[in-house]
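Excluded from the complex is one protein chain; the other protein chains are retained at their positions.
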Amino acid sequence: MRTISYAAAIREALAEEMERDELVFLLGEDIGQAGGVFGVTQGLYERFGPTRVLDTPISEEALVGAGVGASLLGGRPVVEVMFSDFATLAMDMIVNQAAKTHYMTGGRLSAPLTIRLVTGTAGATSAQHSQSLEAWFVHTPGLKCVAPATPLDAKALMKAAIRDPDPVCFFEHKLLYNTKAAVPEVVEPLPFGQGCVVREGTDITAVSYLNTLHETLAAADELEQEGISLEVFDPRSLVPFDRAGLRASLERTGRLLIAHEAPQRGGFGAEIAAIAASEMWELLRGPIVRVCGTNTPMPYAPELEGFVIPDRARIAAAARSMITAGVA
Amino acid sequence: MRTISYAAAIREALAEEMERDELVFLLGEDIGQAGGVFGVTQGLYERFGPTRVLDTPISEEALVGAGVGASLLGGRPVVEVMFSDFATLAMDMIVNQAAKTHYMTGGRLSAPLTIRLVTGTAGATSAQHSQSLEAWFVHTPGLKCVAPATPLDAKALMKAAIRDPDPVCFFEHKLLYNTKAAVPEVVEPLPFGQGCVVREGTDITAVSYLNTLHETLAAADELEQEGISLEVFDPRSLVPFDRAGLRASLERTGRLLIAHEAPQRGGFGAEIAAIAASEMWELLRGPIVRVCGTNTPMPYAPELEGFVIPDRARIAAAARSMITAGVA
Amino acid sequence: MTDLPRERLTELYHDMLLIRRFEERAAELRQAGYIPGFLHPYIGQEAVAVGVCAALGAGDVLTSTHRGHGHMLARGADPRRMYAELYARRDGYNRAKGGSLHMIDTELGFLGANGIVGGGIPLAVGAALQLQRTGSSGVAVSFFGDGASNEGAFHESLNLASLWKLPVVFVCENNLYGEFTRQDLHQPIRDVAIRASSYAMPGVIADGNDVLAVHRLAQEAVARARAGEGPTLLEAKTYRHRGHYEGDMGRYRPPEEVAEWLARDPILVLGSRLVGDGVGQDELDAIAERVEQTLDEAAAFAEASPHPEPEEALEDVYSETYEGMALR
Partner (left out) sequence: MTDLPRERLTELYHDMLLIRRFEERAAELRQAGYIPGFLHPYIGQEAVAVGVCAALGAGDVLTSTHRGHGHMLARGADPRRMYAELYARRDGYNRAKGGSLHMIDTELGFLGANGIVGGGIPLAVGAALQLQRTGSSGVAVSFFGDGASNEGAFHESLNLASLWKLPVVFVCENNLYGEFTRQDLHQPIRDVAIRASSYAMPGVIADGNDVLAVHRLAQEAVARARAGEGPTLLEAKTYRHRGHYEGDMGRYRPPEEVAEWLARDPILVLGSRLVGDGVGQDELDAIAERVEQTLDEAAAFAEASPHPEPEEALEDVYSETYEGMALR
């Protein structure tokens, strides 16, 4: 089967959905003629023209707001806010307007837009171009949140996001854009709320997503040599979250490790831990361990950035400690 | 001892700090001649004049930004964003600028401003005037977050917030403004990170703050009749969080209940649960229970609002279930 | 001097009186405990909503503000369902989930009041974008106040709308105050209309207490938008007779100023013009009679409508499907 990059997978999903439904269109800064700062929308302007791929001024609130307003009338905009750090300038439109429209109107209006949020560090991208803010949106009722880690999931989830009748926050990690994997010619939308066991194991359930999932998988390889068996679970969509999938895995392992790049305090990992410690308590055989970004902004220097972001070594070390603790 | 309201306590703290340090000043919409939409700044304009109490245009980003900019030069502004829902319009200034200034500059600059965020529902205040957004700021490294539940704590924490060299998010609950309690004439600043056991108990540690703390205390009264003993712990400051205080209480009870008004998914309660399930695991004798706002926006109708917000009845019911479960 | 036939004029009179009395009675009903939430009365500004809406047709859409009842009634909304919503009953426009700040009428293209000052402006731009993209001849109208013209959303939205020649009419109701703050204390200009030049957009000023003057300029602006020539900023100079919200005594306004504007009550202005044109007082009395009947029925309808069940709070967070607003 052909292999394509994560960026290409998103591009294909956008193109196929635009082909399928003329109500789908793209809005964002430099996504048109320039093809996007990360090249995700390369060629779409040429293919679909300026009425389907709209370059906007540097006006995050208005461009997201334009997407929300268009969606109320039935448009299916896909809005790119480029670095998700810039979503700070559009929070009213995302949180007070889009997320609450369906509820506030007693179910009479909806805001079916997709918001693309480019997340995480790309190496020395520093404090204002590296944030992982998914926890804010997870905490905002009315939004759905997806965070694909592979080209296939990215394509399948983007299709589902665009067809979804509600506002969807679509988190894309910068370091994943150039990662490649096999993707069939034909990909169906992946319904939200279906996590997947990326690697089976027996000792510890490691929940992770986006770029950190791959660090977790690398740690699992390492640990295997040492006889520690990690089961790696990727929720893929954070809201809705696949509780059944998590439970099934914990039934096998009884131990929970959570790894993500966002700062640990108040990150999505806290919610996963809370779900397990309340709803799956009887399955837990030891303390839950979080391996997350430090509670600091993102520093510039590579040495510092490396310390802040959880990598395979930190994940492996944490897993080891869980087993020894378990033994003791 | 005299009793004063929560609003009056905050007003006194502002006035005393303004007397103490002329670098302290207030910024916000209608906080001056009008005395604030909630009357918190009543009389301060008359007392300190227009150069210390500044009415701003309806420009949240610029008014918070002005506070941040002034603080860089050593000013000690207290900025009111009125309903915290409007902080969505100032997130760049709070999150990308103020919170990260000290870190990004290698410790050379700081942004010592206090941001007053009016939180929670006040009865039929609906989706855009009722949010409890503390979890966003807790998840933002560089910010400190305090959430007083009593007039005394409000006064003592406001003094500490204003004197703090870092940006502090000060959450005030609308329904608390008119609640009265004894407050001595002289109140010293309360250092952050000191929670307190508001009520001692032996069966369950109930962590709660702001208005929900009082619902929890009411539930504790009810439960006492039934022979269930709740220990009620108010962290008072969410960042830094009093881990030692929580641990000490769990050593007494072994069971953890967490109650807050914000939606449960990704709320601060998730972080508390994660801390307990990882760092205090050995103390836990049963599942952690969260009693929080439903994962919905805030509805208008009182019947619906009452269903969304965790009240004494829901808290008591949850506590009962924990004991029965524990017995079983 | 006006192109409107006599019957139309008496209709406008009826609509203005309906708004006036709807608001006066809503205030009483709130006093009497029928309405749980806040109210921002439109009294005094009736000529703006009625003059503008008289220039609109089916297929046009509107966004409104916290002071939205007048806009909604002028657009032809059903007072029964409006009162039912204010009463927080099932038959309300938003099924008791929204209240005054979030009321909508999808069939009339009324996209909603808004709790966020300036929040409706980007939504109108987005709606206009969708109308333009789908080749509709519809126009979007966005009402907002002088205070809102200081929000970033105003700036970003007008720039975008003019850049893309979107069919929008921006209606700034300059009532000289933003909440309790006089215009000269919130912006250094008197005519908000001059801000249009920053966006190469026409800016025009109407006597907001003269419904015919408003109507004339609105017709031009709407025609221009329909013709694909782009947006217009229409400023209507007017005044609210009552406080910012019910309960606000408006002490911050000089009595002479209030008296002066009361003397130019838009309903008196049109009324005396009608009498001058030979309309009999009996006819005006009949209109008043009809208005009272309508509102009697509306209040009775609201009173008879069932309260929502608490569990309904969990409904309407997410949508089943969404095809976009079904315009009548």
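So that you can tell them apart, the chains are marked A, B and C in the order they are listed, and the count of residues begins at 1 in each.
Here, a residue touches a chain if its C-beta (ideal position, glycine included) is under 8 Å from a C-beta of that chain, and two chains touch if they have at least 3 such contacts.
It should be emphasised that the depicted structure is a prediction, and the values quoted were computed from it without experimental measurement.
Screening B:A8, B:I31 or B:M104 against the full complex identifies B:M104 as the residue touching the chain left out.
One of C:R75, C:H186 or C:H215 touches the chain omitted from the figure, and that residue is C:H186. The residue touching the chain not shown here, chosen from C:F154, C:Y177, C:Y239 or C:W261, is C:F154.
Against the chain not displayed here, chain C makes contact via residues 150-156, 159, 162-163, 185-189, 194-195, 197-201.
The set of chain A residues touching the chain not shown comprises 29-30, 33-34, 37, 55-62, 85-86, 88-89, 123-129, 294-297, 299-308. Residue-level contact of chain B with the missing chain is found at 25, 51, 56-57, 59-75, 77, 92-93, 96-97, 102-110, 112, 141-142, 144, 165-166.
The rule is short, and it goes like this: only the chains that are shown with their structure count from here on.
Measuring from the averaged C-alpha position of chain A to that of chain B gives a distance of 29 Å. In chain B, the positions touching at least two other chains are 61, 85-86, 88-89, 126-128, 294-297, 299. Shown for chain C are the residues in touch with two or more other chains, namely 94, 96-98, 102, 114-116, 119, 152-153, 317.
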